[in-house]
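Sharing a structure below in C-alpha cells format, with a few things to ask.
Just one protein chain is left out here, and the rest sit where they should.
Order as written gives the chain letters A and B; numbering starts at 1 within each chain.
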Amino acid sequence: MSKNYFINAMGCVSPQNSLDNNNFLTEIKEAQIDRLACFEPNYRDLINPRILRRMDRVSRMTIFAASLCLQESGEVEMDAILTGTGLGFMFNTTVFLKNIIESGDSLVSPTTFIQSTHNSAGGIIARMLNSNKYNFTYVHRGFSFESALLDAMLHLEEGCQNVLVGAFDEITEEYIKVMNRLQSLKRLDKDQSTQFLDASIRAIWGESAAFFTLGANQTEKTYAKIKEMKMVFSNGTNESIKPEIELFLEENGLKIEDIDLVLSGIDGNPMTRKNYLDLHESLLPNNDMASFKNLCGEHKTASSFALWMAAQILHKQFIPEVSKLNFKETKAKINNVLIYNNYNNINQSLILLEHV
Amino acid sequence: MENLKQELKLKILEELNLEDLTIEDLQDDTLLFGEKIGLDSIDALEIIVMLDKDYGVKIINQQQGIKVFHSIQTIADFIEESRKA
Partner (left out) sequence: MTKVLVTGMGIVSALGIGVEINLAHLKAEKSGIDSYKLFKPFIPYDLPIGEIPHSNKQLGELLGLKSSKDFSRTSLLGLLAAREAYVESSNPKLKTGLVSSTTVGGMDQSEIFYQDFLPDNEAGSLRTILMHDCGESSEQIARNLGIKGLVTTINTACSSAANAAIFGARLLKAGKLDRVLIGGVDAITNFTMGGFNALGILNAEYCKPFDKNRNGLNLGEGSAFLMLETEAAAKENNSEVFCELSGYGNANDAYHQTASSPEGSGAALAMQRAIEVAQISPADVEYINAHGTGTGNNDLTEGLAIKTVFGENIPKFSSTKGYTGHCLAASGSLEAVFSILSMNQNFWLPNLNFKEPIEEHGLIPIQKLIEAEGPKTILSNSFGFGGNCTSLIFKK
C-alpha cells in the first residue's frame, strides 16, 4: 500500500500570477476593497475555442488550471479525475435562476442550466482527455477539496499510478453582496489580538482554481510529498482542535517542533479569527507561521491554493515575505509544512507535506 | 431575405459563441449540424429559444427542428413562411 503521495505537477489560476510554476509569488497582487479576483490568463492559449464556447468565467479558470497541470504532467495517463467545489458554478446558477424567475411562460435557454451542474468541470476534463476513468466531484463546504484529495490518496493506495485532483470556486457580484451582508451581522470580538494581519478585521473574499497530479512514484519534477491529510468535522461547538492536531502529528511520527512551517488559513474573518489565534497561541507559539488567504482570499476551496503554495515553498525553499506571520528564526531547511484551515469553525482540515 | 440571412448568421455566431468561426464560414447552404460547424442538440435548443424570442416563431417538435435547422437558408425560409401564415 502506497503511503506516498507525490505532487508531480500543478496548475493554478489565482488572484496572484501563479500561471508559471517556475516563478513563485515574485509580484504580489493586493486586494481590491473586499475581494481578490483571479489574475486571468488568455484562455485560448491552452483551451480549444470549441470547448471554450459554452464556458463561463469559472469554468475557464478551472479548465485552464487543469490544462496547465496536464501540460506539466506530460504523457501521463490519469487513473481518476477528482474535483471539489464549494459552490460550483454560481454565475451560471444565478443567471439561470434569473431567467426562470423573469421569463414568464416564454422559452428559457438551457445552456446555463446544464453548465451549472457541479460536476460539469470534471466532465469537460474527461472529454478533453477522452478519459472514461473514475470521475467524482465533491461539494462539501470547507471539505470540498479535501474530500477530492482523500479520494485521490485512496486511489493511490488502491494501486493507481497517477490521478488528477483539483478544486475551484468563484466570486460573483451577487456572492460578494450576500457575503458582505452576512459578515456585517457578525459582531467583532473586541479582545481579538492583532498580532497577525493588521488589516481591518474582515474577510477578503477570493477565488481560485488549482489542480495537481498526484503520483505513486517520485519523478524529477516532483514538488513535494503529501504525508497525510485529515478532516475534522465539529458540530459548531468551540471545541479545540488542539488534541486532533497533536494526534495527527503523532500518527505521522512527528512532534510540534518538527513542523518547520505552519501555513494557516487565518484571515480577518471575525467568525474564525479567535479560534485561529487561540490555536496559534496554545499549540504553535514557537512555530514559524505564514498565511495564504491574504494572497487568495477566503473561499470554500482556498486550501487547494494553500497546497499549491506549500508545494512551491518546499520545492523552492522560499517563503514569500508578504505571507510571513510569526517568525522566530528562519530555518535553514524547510522539511515539514502543515496546512491548517478552518472553515466556519465546522470544517477544519490538516494537510501535512514533506520535502523530497 | 438577404438581410434576414445576414442577421441570422450574426446571431448564430454570437449567441452560440462560435468565436472560432467568421461569417464567411457560414454560407447560406452550409450544413449547421455537419462536421464543419458542428452544432449539437443544445445548440438546437438555443436556436429554438432565439427564434421564439426574436422572431416569434415556434418549432413544435424535434422532427420539424431537424428539417428547419439544416442551414441558414432553411431557417430563413421557415421564418418567412411562418410570417406569411
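Here, contacts are C-beta pairs under 8 Å (C-beta built on N, C-alpha and C of every residue); 3 or more make two chains touch, one makes a residue touch a chain.
None of the values given here were measured: they were computed from a predicted structure.
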Residue in contact with the excluded chain [from A:G122, A:G166, A:G206 or A:G268]: A:G122
Sole contact to the chain not displayed, among A:A31, A:V76 or A:L107: A:L107
Selected from A:E157, A:D258, A:E281 or A:E321 as touching the chain missing from the view: A:E157
Touch residues of chain B, complete complex, unshown partner: 40-42, 45, 49, 62
Chain A residues that touch the omitted chain in the full complex: 54, 81, 86-88, 93-94, 96-101, 103-105, 107-110, 113-120, 122-124, 126-127, 129-141, 143-144, 147, 150-151, 154, 157-158, 174, 177-178, 181-182, 185, 231, 233-236, 300, 346
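Rule of thumb we're sticking to: only the chains that are shown with their structure count from here on.
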Residue ranges of chain B touching chain A (in the complex, touch as defined): 16-20, 38, 42, 45-46, 48-49, 52-53
Residues of chain A that touch chain B when the two form their complex: 49-50, 52-54, 106-111, 114
